[in-house]
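Data block below; observations after.
What follows is an incomplete set of chains from the complex, kept in their original frame.
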């Protein structure tokens, strides 16, 4: 299935049925582009390396053109483009224009190539990219090697482990890595607050079995808490964890644990 | 099946690295071809003999095999046990994280999220600590208990409310987007036409 029907991008307003041969972007890859490239330096390095260009002698015109094509392609897809990409675009165009200008001998004497700063940054970044790669390739405790810690028979005086928020975040990170929960579980602070109140309501119902609707609310704690408590009750009802009953209009509303059915 | 020497080497590494006793049903998974319980047991007994004169021994318990220090060497080891705080296993921490973020949840919910069983001892450890308790039962077959975190949990972690827990989407951003390694060594990734 290599057929491309709709225009894949608009370059300078012109619809583009096919991507230019030297600008290979897999058709469905634009969405992940911002993930694939870690910023403008990364994208530039890719463009330079793909053409086996020498970093130390970058041809500014083709590089700038290709960079802008990528940026334009991303913009045409309405991808949220990080400001860093646009700053780099401006920088590339500035370098290009400075190189086009004839330079008076006095200025040339300073000998500073307008590309020098860009080249320095690219080289430094590439060096760190490679370093990151090599670090990742080292055998890592927990991932590639396991530290041995055998059971100590007759452990004296049990002490309870400490747990802090980092441990908890680390545990969730491990879960994410395995189960790939990332895509589906956006738990916001508001949701968390609702879940906290769900537990609170269940706890109270355990003590009292049945409570009148109003008894679950504490007006003294302010409007936000009232709203969250109501949301928690609705969520509990939706998950069929509680029964909310009213025998007739305007009669008291009762809330009880779902399994504690009256007989 | 590798040679007996190689098989023992693998068994030794797996048992030394394990944090809990390993039963035969687990240990056989170390090998492509199941050696069968008799061969496995014989190899383990040989391994136990190999360790006979060491300060660490291989023992067979109700829940499986494990390496442990010999009781008579405990006084030496005790000299090194300074005040390093003990730590909960990853299984306990993950269970706690799930209960904290997704409460109220059943043990089944936790197992679904972790992709592995949650042993009773994990729940007991957290209940014993007073960090979780049962706040109800889901109205489904078996009426499974619903767990939630307690006030003590918040207090011990220095939180005023669950909203002060680290936000999950921030944590998600730091994990590499790669397919998790397949559980079976030779799992085919030829699932037709689904993402």
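We call the chains A and B, going by the order they appear; numbering starts again at 1 in every chain.
By our rule, a residue touches a chain if its C-beta (ideal position, glycine included) is under 8 Å from a C-beta of that chain, and two chains touch if they have at least 3 such contacts.
Everything quoted here is computed from the prediction, not taken from an experiment.
Asker: Would you give the formula describing how many of each protein chain the whole complex in this file includes?
Answerer: A x1, B x2
Convention: only the chains that are shown with their structure count from here on.
Asker: Where the centres are mean C-alpha positions, what is the separation of chain A from chain B, in Å?
Answerer: Taking the mean C-alpha position of each chain, the two centres sit 28 Å apart.
Asker: For chain B, which residues count as touching chain A in their complex?
Answerer: Interface residues on chain B, with respect to chain A: 16-17, 19, 56, 66-71, 74, 77-78, 85-88, 90, 93-94, 96-98, 100-104, 113-115, 129, 135-139, 143, 146, 148-149, 156-157, 159, 161-163, 165-169, 171-172, 174-177, 180.
Asker: For a test of understanding, state which residues of chain A touch chain B in their complex under the given definition.
Answerer: By the definition above, chain A touches chain B via 35, 146, 148-154, 156, 159-165, 167-182, 185-189, 192-193, 195-196, 198-199, 202-203, 205-206, 239-241, 257-259.
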